[in-house]
Structures are given as C-alpha cells and as structure tokens.
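All protein chains but one are shown at their positions in the complex.
Each chain carries a letter (A and B) given by its place in the written order, and its residues are counted from 1.
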Amino acid sequence: MSGEQRFKYVGTRPIRHDGLDKVTGRANYGADFTLPGLLHGHIVRSPHAHARILAIDTSAAAGMPGVMAVITGDDIPKTTARLMMGEGGFDLGDMGDNLLAHDKVLYQGHAVAAVAATSPELARAAAEAVAVHYEVLTPVMTIDQALAAGAPILHDGLTTKGQPAAGVPTSPTNVAMRMELKRGDVDKGFAESDIVVERTFTTPMVHQGYIEPHACVARHGEDGQIVVWTSTQGHFNVRDCSAGILGIDAAKIKVIPSEIGGGFGGKIPVYLEPVAIALSRKAHRPVKLVMSREDVFRASGPTSGTKVRMKLGAKQDGTLVAASASLYYEAGAYKGSPAGAGAMCAIAAYRIPNFFIEAYDIVVNRPKVAAYRAPGSPSSTFATESLIDEIARRLNMDALDLRLKNAATEGDQAPYGPKFGPIGLREVLAAAKAHPHWTAPLGANQGRGVAVGFWFNAGMNSSATVSVNTDGSATVVAGNPDIGGTRVAQALMVSEELGVPVERVRPSVADTDSIGFSDLTGGSRVCYATGMAVIEAARDAREQLKARAAKMWGTDAAHVGWDDGTAIPLNGAGDRTPLTVNEIAAKLAHTGGPVIGRATVNPPMAGPGFGLNICDLEVDKETGVSRVVRYTCIQDVGKAIHPSYVEGQMQGGASQGIGWALNEEYIYDREGHLENPGFLDYRMPVASDLPMIDTVLVEVPNPLHPYGVRGVGEVPIVPPLAAVANAMRDATGVRFTDLPLSPPRVLEALATD
Amino acid sequence: MPKLHVQTSVNGDTLDFLCEPAETLLDVLRNRLNLTGSKEGCATGDCGACSVLLNDRLVASCLVLAAEVDDQRVLTVEGVARGDALHPVQQQLLEHAGLQCGICTPGIVVAAKSLLDHNPNPTETEVRFWLAGNLCRCTGYDKIIRAVLDAAATMRDDRSRVSA
Partner (left out) sequence: MQTTRYEAPATVADAVRLIQADPDARLFAGGTDLLVQYRMGVHRPSAFIDLKRIPELVGIAVDARGLRLGAATAAAVITEHREVSRLWPGLVEAVHLVGSTQIQGRGTIGGNLCNGSPAADTTAPLIVNRARCVIVGPEGERIVNAEDFVIAPGATVLQRGEMLVAVLIPRPAGRTADAYLRLIPRSEMDIAVAGAAVSVTLDAAGVCTAARVAIAAVAPRPLLVPDAAQALIGSTLDDESLRRAAAAASAAATPIDDKRGTVAYRRQVVGVLTRRAASMAGARAGAQK
C-alpha cells in the first residue's frame, strides 16, 4: 500500500463517542455494577512470601451470620490445560494456583481462600476468621538468591525449558527457561572492535499503576449458565481462562466487559473472575469482588525486576560489530517472564553482524508478572541504549549520528529472525535531528539524553460487524475493550469506507455472545488488527450497499462504483443518478433486508514500531533530586487514525517510563513483605512532576494494514529508561546502571564519583 | 448499632440516607445513592479519583465520613454539568482528548472546576500543583493541563463578553 493514500476522515480529531459519559461520571467501570441480591466477596491472602499450607479451617467463617460461601484452593481444580494465544499462551494450572493456592503460597498476598457475605464489612470479618496454618519457608526474593547454589526451590516440579545452559542442573530449579539468540561470530566481532563497553544493569519490579483496581461481578445460575461483568483487557480471554480453569464449556459463560480504567497489560490475566464464579456457584447468588489498592500492588501482576549484563563492540567510525548479553528476568511466583521478548528486542534497532544473547526466566517469591507495555523490551533496551550512549561519548560522536549509522532498515534481518519490511527508525532519527529540542541550549545542572526503542506489535484474531441503519447511519461492533479511544478510531475507519460522517457512526464493544472471538486489547493490536477487521467489515457492507444500488438501478453490481458515501454509475450502468448511503439505506427493506458487513481477521504479523525520546533532566547535586524539564517523543506510528489519541499513547507511555526511571519500585523487606503497596510510597509521576510532553508523529505506512497503521501503544515506554539515565549521565558525569535514579542513590553516586 | 440518618444536599438535591457511622462519603455516594461517578482508586487519599466538593471545598470523599455531611453541601461529578451544558472543563477535556481510559476523569473534572472557581487565570504550574493529588496513569497529564488552561481561557472570554 502506498503512502500516497488520501483520507477524508482518518487523521481528523473528532470527539470520542464515549467521551460524554466519561466526563459526566455516567460511564460504568468494573466496580460500578450491581445486581439484586448481590453478595460481596473478600479474599484471604497470605501474610508470608513463601510457605506451605498445612491446613485451612473455614468453619468459623462459614458459621458467621450473613456468610453465604467460603471457598479454598480445593474449589479450583488443578489443571494441566493451556490456553493458546498468539505465539504463547497461558498455563491455566499456574493461573488457577495463583487464583487460590493449592499447596504452597508463593508471595505475600497470594490468595488462599475467599468468602462471600451480604455486606463488604461482613465479608472482611469472615475473611479474618479463616484460620490458615502455614509452615513458613525461606523466601527467594532476588535473581541472585534464586540462582544461588542450594537456593530454596519454589516449585519441586520445575525444570529448565528451552536451551538450558550446559552443566547446570535443570531440575529442580528456579530457572524456568533459558533461550539463546545468536548470529555470526561474537568472539571474532569483539576481537575486531576498536572499543568494547560492558556493564551490568538492573531495573526494579514495577507496576502498571492503572488507577482502577480489578473488579468483577459473577452470577452462576442453577442451570450452570454464567454471566460475568468485569473490567478486563480481553473478555474472550476471561471467558476462556475461566472455562479452562473451572473445567466447563466456554459456551456456558457470557462475559460482559465494563469500561476499563487502565490496564497496560495488567488486566490480561484473571485474578478474580473464576473465584467469583466459584463463590456464586456455592452461594446461589451473584458475587462481587473488588481489589483494594493494596491487593492490586501485592497480588496482581507487575513487571519483572531484571538484571542484564551486556557488552557492545564498535569500530572507531562507530560501526557496531558485536554484542553479547545475558538477561535475567524475574517471573514472580510462576514461570513466564518476558525475558525472551527482552532478548529479541534488545538490539533490534541496530544492524550488528555478530551477537550472542541468552535470556533466563527465573521464579522468585513475588507476584507473578503480567504484561506491562512492550513487556521485556524496556529493561534490555535500557542496557543497550546506555551502552550506545557510552560508545558515542567515547568516540566523541553525536548520539543520533551513531544510531543513524547503525540503524536497522527495510530488508535487514531482525535479530529475532524475519526480515524487516518498511520501518521508520531512520525517519525517526532524522526527525530527532531536525527537532529544535535536540539543539536547544541546556541550563545549569541540566543534561540531555536520547534513546530509541523497539516493539514488535501483535496481530492475532479479531472480529467486527458493521450495520447500516435505514436512516443511513451505521453501527460498528467489535470485541475489544476500549482503553484509550479505540472506538472513535473504529468509527473513523467506518466513515472512511462508507462515507458516513463519524458522528453518524456508533462504535461499540460487544460481549462474548454478541461478536465473534477477539483476542485481547494488548500488543498494540486494536487499531491494527481489529481496525483491519472493521475496515473489512465496512468494505463488506459497502459491497452490499453497491449491490443494493445496482438492484435499485436494475443493473449489475459490477457497474456500480463508490465515492465518498455515494454509489456512482460506472461504464455500463448508463446514465443513472448517483445514490447516497441515505438513499440506499432507506430502501433496504425493499432491496433485500438489513445490511451487515462482517469480518474476522488473524494477521500473523504486525508492523514493528520504533520510537525515540529526548529528555532534559535538571539535577540538584546537593540532594540528588532530579526533575524532567523538557521531553520529546518521536515515533513511527504508521498512520495515525485519531492523532490526539496516538499522541496520548506516546505521552502516557513516556510518563510511565519516566516514573520507572526515577522513582517507582517494589520495595521488599528481607522476609518478602512489600513495604510500599500504596500510591503514596510507590511514587508514580504526579502532574507537577512533569513538563508538557512534545510529540512528533512520523508516518511510515505499514504495508500489512490497509491504511498503513502500526501499533502505537507499547513502543512509547521503551526509550524513557535510557533517555532519562543518559540525561542523568550528561548532567552529572556519572553513568547510572541501576534504576530507579532515586535521590539517595544519585547523591551517593555523586559523592563517591 | 443503629444506622445514622443523614440529611444533606447532593448536587442541589436535598436527600436523606442511612449509613454506618464509619462509612465513608465515597461508599455512600456509590453504594447507597447510586452516584458511581466518583471512583475509588485507592481509598486512602492518594489518587483523587473520588474528588468531590464539600461546601465548595475540594476533598477526597474516601477520607470523609458520610455522617459528617449532615446539613452540608456536596457536589459530585454528576452535578458539574448544567442540564445539557457541559462545564468548560468537561468540554475541553473532550476536545483535547484529555482522557484515555477515563477513570481519573471524574476526579479531574471536579478538581479542575474547583481550581477555576478559586483562580480564573491559573498558570500551567498552578494547574499542575493543584491537580497533583489527581493521578492519571494514561495521559502523562499534558492534554489534561492544556484542557484546563483552555477551559480557564474560555471562561474568562465568556465573562468578559457578559460584562462588555
């Protein structure tokens, strides 16, 4: 598809259809739903990070007035089932064990029992009355502890999958997976390098920090029919995970998604829904479960803390010749960190002929990690982009020129295998060079850093229908929860195809009964893959409208063309008056009945995305406190359907990355108790911490999508870690390799420098 | 323990409710009065999603006891628009795409309205510090701040038009 496409609606900035409800407080989120006879659930959570469950006595709780059900791990079947999704999938056995522990608790906050009662207070009191007897075990809190000889083992049955390292026991172990990526001869590459830089980097475990806690309501009917109302990134995923874990047919469960108050990957797994179903089944009444903020921090899925040892070699002229890296990613309580993705992204921005990268997935007594925006990429990219900065300094080269010299481009083979199609990294770098920020003078105690970032983006399955109403307005229905403006983008696509003004298109997110299967809102795939389904469905509807026009004209459909909402006669149709959508729509009942366009898609690939950030940081060298004073995000977005929401993705991702770089972290004591399970001490950026965040949208069309769309939601969080740290290096002369750059850490480094 | 009977004004309506003595205003608004526009992001005063005005003062309703509002005046997000006229803050948030998931939006609307009631001509820095208790994880604040500044400007324009 060429970049010359012209659009009428795509690229404009209409007000989103769901906006009014959101600014007036009418929109319903996960915790807003209620039903007659609703019971309130409460989850009993482990106070220990690592312990064997010896016994659970629920009798006192079950006997309390108002308590209608008490369940434990015994009510969640142990399963070996997996749920496939894209390349990967979910181990439903682990997921079920995470819902309610069966034998061991693996982190502080791990659920062990749940109660349902007639009020939240009664439920809380009953939860306190559940007596759990534990044999407390030594917790494994860090990568080093997990790898140490003689380390306590979290899972007796765990073996190292993938490409285990030679000579290391693969069972029992805390190393769930090891993988390698290699090309060329890395030793030779380093030997040929004029300079070699090598360091070890660490990033802390951090949370997505969505403002809405997890919440759901489940109703289990006596006939086994189940309805779940929930805030999720993927209601089909909730359905299929719940069905798989509970061992029931997916057709028995209907999941109705609420509006969702942020997810960033964290609302992909199920934490509550199967538990609410099991409680409702036992209580014969609907049950609501809502996490507290503390529960969210302790027991939903943050992203991995990581340790990355990396080495880069370059020629005097800046040509990169070799890279090697060892990546260690915490998976939390169960296998499945994004270490592999971290490895695949680490050097994806550059052509490096010789590399060797190994990645380890390591279980520790922390909550099981979940996806967080470009999972795996920010941590490994932090290492790469810090070392690239160091090479530029050592060679006295401009940081952008060095990157341009080595930047991957169309036709290059990505480190993870396939050849890149058209990608916009060079265009992004060129836009950075041209941006006034790059050459603006810095103030006292300020430094500037730059970094790039890469993410694959995902394709996967989506469904959509487009109905044309008899008045010529249209309805588009898809199956992806809208976390940040995807509905308005879908409406714009329908407008573009049908020529119906965007305010006459109603976009909506349907439940699992009302639309075909759709993979979750994640992988930056909604505008891309679901967008593709919407466009195809709209085109399907358009073809049907053309056929109706043909019928009205008494000609063949092949003689009908389409131009901006109007059927026009082509050669062979004679001298007909063009028919507008409204005119065709008004006659639908007489020309064959309703028009519904439909499409399902499953693109195996998506167009990868690159972004770049420029950060100016001001550092108080007497206290170590730093502030971001200027920030610019530049990204290849393929084609921006609604530019405001694309900019918003970039600004939001950047601010999350800035928080990760500067202050956010999970702080555990030695026993494995989380010390900062609240916003006050977790320290996400507040409005006064940040400047305006400038955005530049570079549009290198993605040939895999009819409009050229690329996923845009995840790339933005990849560059900030290194952009901030490189700015800190520029401001202070110190290379920081451990995040966050909190004031005590900065001051200490400045003192010893 | 008998429930307390509270009579109060919410969004201009005089109404009664029964509540537990330790129940928060947020819980009563959401669970007893069906005013679910105020959101719970933390229940400990840290996120601002539950912001309401209590006698014209911006507060976190999760840190107010419902019993306290007897005889007082409460304004929630549901009461900010007048009929079909959105408050300029609401309108500008829509125009600027100052919301993504929208869970923080009710709190932002109430807090920003309160700012503009106090200070019709705030600087960017003043807006940022006034809203520092309203966490937004989606937007990076940029578009929210611009929306509030533009809302202030439209309100000033309207006022000068009226006085002219």
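Rule of thumb we're sticking to: a contact is a pair of C-beta atoms (placed from the backbone, for glycine too) under 8 Å apart; a residue touches a chain by one contact, two chains touch by 3 or more.
Every value quoted in this text rests on a predicted model; they were computed, and no experiment measured them.
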item: Full-complex contact with the absent chain, from A:D57, A:E135, A:D471 or A:D681; value: A:D681
item: Residue of B:V10, B:V59, B:I103 or B:L149 touching the missing chain in the full complex; value: B:V59
item: Touching residues on subunit B - with respect to the absent chain; value: 1, 4, 20-22, 24, 43-46, 48, 51, 54, 57-60, 62-65, 67-68, 111, 114-115, 129-134
item: Touch list for subunit A against the chain that is not drawn; value: 121-122, 125, 294, 622-625, 627, 662-663, 667, 675-676, 679-681, 683, 685-686, 688-689, 742-744, 747-748
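Basically, only the chains that are shown with their structure count from here on.
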item: Averaged-CA centre spacing for the pair subunit B and subunit A, given as whole angstrom; value: 30
item: Parts of subunit B lying in touch with subunit A, wherever the complex brings them together; value: 20, 30, 35-44, 46-47, 49, 76-78, 80-81, 86, 90, 93-97, 99-106, 109, 124-125, 127-129, 131-146
item: Residues on subunit A engaged by subunit B in the complex (per definition of touch); value: 13, 15-16, 18-20, 22-29, 31-32, 121, 208-213, 259-264, 292-293, 483-485, 642, 644-645, 647-649, 651-656, 678-680, 684-688, 690, 692-693
